[in-house]
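A single protein chain has been omitted from the complex, and every remaining protein chain is retained in its original position.
For clarity, chains are labelled A and B in written order, and residue numbers in each chain start from 1.
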Amino acid sequence: MTPRTTRRLLTAAGLAAFFTLPLVVTDRYFLHILVMTGIFAILTSSWNLLTGYAGQLNLGHAAFYGIGAYTSAILATRLGINPWAGLLAGGLLAAAAGFLLGIPSLRLSGPYLAITTIGFAEILRLVAMNWVDLTRGSLGLYGIPPLTPIPITSNVSIEFTSERNFLYVLLIVLLLTVWAIRRMIRSGFGVTLKALRDDEVGAESIGVDTARFKLTVFTISAFFAGVAGALFAHYQRLISPDTLSLGETFAILTMTMLGGLGTLTGPILGAVILTFFSEWLRFVEDMVKLDVRMVIYGLLLIVTIRFMREGVVGLLVKLPWWPKTLGKGGSDGR
Amino acid sequence: MDSLFLQQVVNGLIIGSVYSLIAIGLTMIFGVMRISNFAHGDYAMVGAYVAVFVMMWLPGPLGWVNALLAAAVIVAVAGVVSELLIFRPLLDRRTDIDMIMVSIGLFILLENLAQFFFEARPRMLADPFGGNTVDLGLVSTSQLRLFCLAFSCVAIAGLQVFLNRSKTGIAIRATSQNSRAARLMGIDINRIYTLTFGLGSAMAGIGGVLYGTLFAVYPTMGAIPTLKAFVVTILGGMGNIRGAIFGGFILGVAETLGGSYLAMEYKNAIGFVIIILVLLIRPQGLFGQREGV
Partner (left out) sequence: MADEILRTDGLTKYFGGLCAVGDVSFALSDGEIVGLIGPNGAGKTTLVNLMSGAFPPSSGTIHYNGRSVGGFKAHRLNKMGIARTFQVVRIFKTLTVLENIQASLIDRRRYGPWRLALTSLYKRAYSLDADADARQEAERLLDFVGLTDYRDELAENLPYAYTKRLEIARALATRPRLLLLDEPSAGLNPRELDDQIGIIRRINGQGVAILIIEHVMKVIMSISHRLIVLHYGKKIAEGAPEAVYRDPRVVEAYLGGDAHVAH
């Protein structure tokens, strides 16, 4: 088998498993975990586009997520706007915020950018906490409607109150996100992002308007995170300022680093591994009555960076049967 | 100028002195090793817990002073260990993303280990001066707060003298200015790294005791000093010690004034607004020299 066919087969098998999973799984709790995995996979993939591929260290990704969630929730509860439109609105408003946060990145990098992005998310969280008229403060917004049913015939329609149907919506959005990011990364756009990540001055010298590229990638990355937030709002139907917290961002970045920063499958793999692992830990914690989840996150982050910089994907690529995308240097659309 | 205003300025200077103390450590470590340590505030947290335990055994002013010393020593050791185990192996990584991320990992780890070992309930460090207040005419404050201010100032001054007068201190500053040249001059860079990290962490440890004395000691208390220290450091120019000293006082005063005259809820956001402005207008910090391209 050529690597290409292996890859296609793997993709096909993955997709098939992807879409039949919600059918075979009946346990609602398990479906819920799958939903959370999907939401995190969108978040990690979009964060990875910005930080992994374009090298812009963003520690405020949860802010985009939160903006998407609050936008769609407020539009639906206050103005009665259709949640489907809210998904788009949430994404677009987050994208606008992404553009804004991109502006400091034109002059700042590394720790400066990191702290600015944390500050951005913290300020937004404080606004969400304190602008009680709009957000109900720390109580959070509740009574958010689910995604509106899609009518099939005059008396049959698809509801999205069940975990299973929602999961299908989520899987489609996730698939679209990953597909779009993959297309972008493998095009001249992606090559340019990686070039500017590796050497900004070098990129400028071959005609890359690095400022515009950074703004663009901030905007795109934020858009996907915003849509994920909006989806979450209509799924959970209750959101609070915690969605914007630093903890969320840390989860996103631990997942991505563990899976493999700057790879296409890494972020998804990381989201799957850590979401399931956390749930499993919950059982263990209930037994031993200790909260070790975050301790393990911290350790994982340190160990991954120290000993397996390429993440789990970096290990998988070493397996002989794992499909390689490029010649010698290549690994997973790096 | 009314007395409320003056009172807030004094309060701001007191908390600002603690910010300076913690930020100095951060800025030194950044200056010498180019490490942005997001776990820095957790060294402060560790220091505060050291104080909690020391003062359980030995209450009163004597206990407090011992707590400060013990915190400095223990946190210095913790800092050196984390430098050797976690940070140094990453010094030659291609991007600074690795270094920042690993420090975030350490931050998550320390914060949650603390939650694991210590109860979440905030502990107060007993006031070694029995709550005596001092009346200074227009303003009044507690003996304890005055002592905090005095102690940070002494620690800061001591560090300054060390860095400016002693041979080792000068070597640290030389490395901070140009590590390659320093190496060529025969300075043992690795020793300087260890020393700087130890010293910088010790500053955070002492700062943590003072911070815990002014507020409270709890497992997740490290996040705020970390962020404040970054704000101060950026305000003063990263790697710039004098900048960090002034930056700390400026932030302290800006926060207390902003908190009392503008909006209490947003007090913690004031620092961020300041740095975002500073970064956009004067990225090298208020006291930094502009670097060439």
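Going forward, a residue touches a chain if its C-beta (ideal position, glycine included) is under 8 Å from a C-beta of that chain, and two chains touch if they have at least 3 such contacts.
The structure displayed is predicted, hence computed values, not measured ones.
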Kindly state which of the options A:Arg28, A:Arg78, A:Arg212 or A:Arg282 is in contact with the chain not pictured. A:Arg212
Out of A:His32, A:Lys194, A:Arg237 or A:Arg306, the sole contact with the unshown chain comes from A:Lys194
Touching the absent chain: which residues on chain A qualify? 180, 183-184, 186-192, 194-195, 197-199, 201-210, 212-213, 215-217, 220, 262, 326-330, 334
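Keep in mind that, in the parts below, only the chains that are shown with their structure count from here on.
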For chain A and chain B, what's the span in angstrom between their mean Cα positions? 34
Taking the touch rule as given, give the residues of chain A at its contact with chain B in the complex, in rising order. 51, 55, 57, 59, 104, 107-108, 110-112, 114-116, 118-120, 122-123, 126, 129-130, 197, 246, 250, 253-254, 257, 261, 290-292, 294-295, 297-302, 305-306, 309
Write out the stretch or stretches of chain B touching chain A in their complex. 30, 36, 38, 86, 89-90, 93, 95-98, 100-102, 104-113, 115-116, 223, 227, 230-231, 234, 238, 263, 265-266, 268-269, 271-273, 275-276, 279-280, 283
